[in-house]
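Our next item is chain A:
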Amino acid sequence: MNELIPLMVIVPLMAALLISAFSRFNTATKVFAFVVAICLPIIPIASNYGLHYFGGYAPMLDNVTSVMYHPAITYSFTFLQQIFIAMIGLLTFLVVFVYLTKYRKVSGPYLFLLFLGTAAVTAMLLTDDIFHMFVFFEILALAQVGIVAASSIDYSYEMALKYMVLGSIGSPIMLLGIGFLLALTGSVNVTDIAAAVHNGLVDATSPVFLMSLGLIFFGWLYASGLPPFHTIKSGIYSKAEPHGAALLQSFTVISMISIVLIMFRIYATLPIFEVLIVFFSILAMILGVSLALTQTDFRRMIGFLAVGELGFIGLGIGLGTNFSITAGLFQALNEIIITALLFIGFGAIVEATNEVDTRKLGGLLAYHPKVSIMLLIAGLAMAGVPPLSGFQSKLMLVQASLSCGFPEISILAIMVSIATFVVFVKTFYTMFLKPKPNDLDLEGKEVPRAMIFTMAILLIIVVLFGVYPDLVTSGISNFVGGIL
Partner candidate 1 sequence: MKLYDQIFNVVKQFRKLFSPGPVTNADVSGSITAEIFLIVSLVLAVILLRHVSVLLAGLATLVVAIVLITNIPLIPKFKIEQEDSLEKMLFYAVVTLSIIIAFLYWGGNLV
Partner candidate 2 sequence: MLEFILCIITVLSAILALIQKDLLKAAILTGFSGGALAVLFQILLAPDVALTQAIVGAAIVPVFIALAVKKTQREGS
């Protein structure tokens, strides 16, 4: 049923518009949002793999040069897209569920932003058209700013404005890079551009081609929050509501991998492309983890850790072999789940204590045992302790870098994992095990049930991927074999 492919974008988009138009009817909005959110993970699972041409314009063969042209905006749907869209759909469902149970009166515009962001990342994953991706990238940036600005945390407006100002430098630079590619090849379809590069129609050593790489790469740095954008990315995570932050980090990860896969298909022949990606990934790992070690606000700490983990994904893709790219994409999938679990879990602690400073917390294990055990397991999964899912992807990354002849990178990756572990042990001790400070009032405050339910579901997925990594790695490996 290939008709379902465009529905993956259209359903959340239409739901967003309808909810914001009819948000006066509170109960109807709640029911409608819930039903749409349930549909989101089901549609990609029910759909078949295939291509969808908008407007029905099938690819044409130019008889003179015998080159295929794709006149329509093309959506390609394979196993990789299926697993990532199903995961983002599941996450959106859980976040909307947490939001709906938290407030009696729901806000239409906030639900609009959540669904708009989901539609945007889904389109970015599916599309085979670089400008279409850019448009949804801008829509995603607006949705992210809205989610941050809608939160009730202090200084969220300032952070949203900072993100927007930086974004209005990053996005036009990326547009300029797309313009350079358009000037070289006369097309915005990635398959056409890649074919032109690989057939030698474009001079891969010309300065224009290299410039387009640099400009799109800068836009990618902004989209994925690698240095120099790691401070703003961790900042917007810490200023959004916990469930919003869980969704924001998944938007970041998915926009990162969708842009980098497009860049990989176009620029894989240039050795400097891989050098750039590995350089910025290593910088992100070092800076993210070392700054996370010195934070006292635990939301900010998770934000920096999330940025540091992004370095692993970049590392896997930068090494450029089939095995390493598989490992990087598997790490991306794991990070979406684990970081969402951490944000929601620490958000539950904020709900129960109204405190974000680790120095003023303590002794929470006796009051919230379920949350603390689940947070501990999630932290261990992020640090890469067997048999959890983070272990499998990090082991694959270490093996991949060893087999590429870069033992330094494997040592670095193991060191970053150990430092992540230290961050968790330190935070877990100060928040849960240390004696309770006298001025901390914990009586009569409960963690919302919906949050515990959400964490349990995410934890099941973490353990499942940890025990049976072959569920996804074999499919991703097939996909990677197709683009190499």
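By our rule, a contact is a pair of C-beta atoms (placed from the backbone, for glycine too) under 8 Å apart; a residue touches a chain by one contact, two chains touch by 3 or more; residues count from 1.
A quick word on the picks: all candidates are chains of the complex that A comes from, given by their letters.
Source: prediction; values computed, not measured.
Among the candidates 1 or 2, the one that touches chain A within this complex is 1. Within the complex formed with candidate 1, the chain A residues making contact are 159, 162, 165-166, 169-170, 173, 205, 207, 210-211, 213-215, 217-218, 221-222, 227-232, 235, 270-272, 275-276, 282, 285-287, 289-291, 293-294, 296, 357, 359, 406, 408-409, 411-412, 415-416, 419, 422-423, 426, 429-430.
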